[in-house]
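As you look at this complex, bear in mind that one protein chain is not there, while each of the others sits in place.
Moving on, here comes chain A:
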């Protein structure tokens, strides 16, 4: 049972490999990937429970001792993120069955889907910096295939940009690893952390920390490095967009969280100031985009950047409260962004357009859709009983405690403007006089609604049942606040 934390990586990997052999048999593909994603959820839920009872789980792959082999580490943070990833993957998969279309399904959509999950789960679980790079590449390679699959003009055009940005950021990642290796001489994250604390973070380590911020900022769309995101995320079909929006940027955010709390926590004066500034700028930039566009896809896409900013602000403050808030908000945001993408996907499949001016009065014919959207909009903005509230509350509280009043105030104001941007969709799209749309008959709204309804229920439970979830989240934040726990678990001193 000690290999248990490998299962969330292994199950999608094996599924992906098996699915390659059945590429033309769509029914078999759906069944196999559906069952495997359900079992991934089950396995990761058991993993979370196991960590709750026994503490951090580590696995030295092929029994090489910690700094010498690759060590996989599942602490509460990574296990929770793996669980969230599995839930997002499963619901997106259910949605894909109805919406992705047979042409794409026949050309290795499901294998790519599974390999993407392998990369994401691996990146969350690994304890080795170069292995993190490899899992990033697994994830990115699958995402390249998914973003261009179908080969429409807009997809080809935007994929080239997406590829180029990620190739450059991967090259930067390797450069940064090379620098770090030449300074500390090890690749295991716990061991790196120990070595850095021995030399007490000289200037060169701070430079490397900033380089890591640039690398992960490019992956995670932090403000000046988020220029590629609005165009690229606009191109692929809705389920792929939902996967990207929920998972890819969040892996970058997780990596920033991990490196800044585990490796570079000694001399935080400079790094945290930069992190806070970039976070606030991301929030502002994202808000400007979200308010400026009258295109429902674009509004949600810019909201990704806002959420990245909010989470990063929590990380930059570095108190227990703010880190707990960041973890909570990260999980909430993965769920709610998927919900929103899937919901606007349904709107687009009904109306055939993503322009807000051409949509109105949907609530008459689709009350279920409307109220689900309303709930997820409130949850995104952080209205108290729903899941977005507690995370933001803790982040703001941490910000005020640490004396960063400006940042905390901007996080608060951002909620209001997020609500405005998303209510714009609700008021313009759902209220007003009903219209009829071409192709409305074909849209199978009832079956498409299954996935977002599951997600919104989980999200509501996360908000209402915060009392029950809180111990898990605070255990996750505890490792972030006290990296010794992580180091001791890996190096077993």
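Methods note: contacts are C-beta pairs under 8 Å (C-beta built on N, C-alpha and C of every residue); 3 or more make two chains touch, one makes a residue touch a chain; residues count from 1.
Note that contacts and distances are computed from a predicted model.
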{"item": "Protein name, per the UniProt record, of whichever chain is missing from view (\"Phenylacetate-CoA oxygenase subunit PaaA\", \"Na(+)/H(+) antiporter subunit C\", \"Electron transfer flavoprotein subunit beta\" or \"Cytochrome D ubiquinol oxidase subunit II\")", "value": "\"Na(+)/H(+) antiporter subunit C\""}
{"item": "Touch criterion as defined above, residue of A:4, A:22, A:107 or A:179 at the omitted chain", "value": "A:179"}
{"item": "Absent-chain contact - pick from A:20, A:35 or A:156", "value": "A:156"}
{"item": "Contact residue for the chain not shown (choose from A:10, A:28 or A:134)", "value": "A:134"}
{"item": "Interface with the unshown chain - residue positions in chain A", "value": "130, 133-134, 137, 141, 144-145, 148, 151-154, 156-157, 159-161, 163-164, 167-168, 170-171, 174-175, 177-179, 181-182, 187, 231, 234, 354"}
